[in-house]
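Complex shown without one protein chain; remaining protein chains in place.
What follows is chain A.
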């Protein structure tokens, strides 16, 4: 039995002047503990698909099953990380990371201690009482990761979480996020348009083609790359081979 199953997802946006089909015939299975990347040109409906999996949007057609059940937002099955950190500027770091637990009323001393210790494991000491604007971009995104993990979601969704960061910070965070997810054996879906990031972090890469968004091709990442942390994987000879393969495939998708 698969952990996450998408069956024939189709989604159409309606406006006064048009009906745009953003996604068509998306069927997909993800195993528990697997890290999958969605790669594709902009406008291929990747973010829409994430919102559908998270249960934020109802698809026009099709079903999403998590452990054979529909997704339940109230039970925090799903953690969602956005392009920017979206830490609440009027809340302290501690209030921010405990927000999810507060929302679903499961905050207790044990969970609080657990979350604060996770913050320290991310290399953030003595920032609990600070406000987000006192932290750098990389630190803020780490805080956002702690906030997402605090509710112990079964499935983690990362919507281009490193795209707003500088390259060096991004590489460091890739390693940190990858290690953290492996350690907790979390299943994750990463949306990106950075081929290198997709190869370095994931077990499987799914290439989307645009208008309407469909699954074009799926690339398994060789185990030599999978077992290495992202930064080391980038230096492996197999990395370039896969990079070129996906690059060519993406080129062929570009409209003339």
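Keep in mind that, in the parts below, a residue touches a chain if its C-beta (ideal position, glycine included) is under 8 Å from a C-beta of that chain, and two chains touch if they have at least 3 such contacts; residues count from 1.
Heads up, the rule we're going with is that contacts and distances are computed from a predicted model.
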What does the UniProt entry say the missing chain is called, choosing from "Response regulatory domain-containing protein", "Phosphatidylserine synthase", "ABC transporter permease" or "Thiosulfate oxidation carrier protein SoxY"? "ABC transporter permease"
Could you tell which one of A:5, A:21, A:60 or A:92 touches the chain left off the display? A:92
In the whole complex, of A:39, A:54, A:139 or A:207, the residue touching the missing chain would be A:54
Selected from A:5, A:21, A:61 or A:84 as touching the chain missing from the view: A:84
Provide the residue numbers of chain A that touch the chain removed from this figure. 54, 56, 73-76, 78-80, 82, 84, 86, 88-92, 99-100, 103-104, 131-133, 151
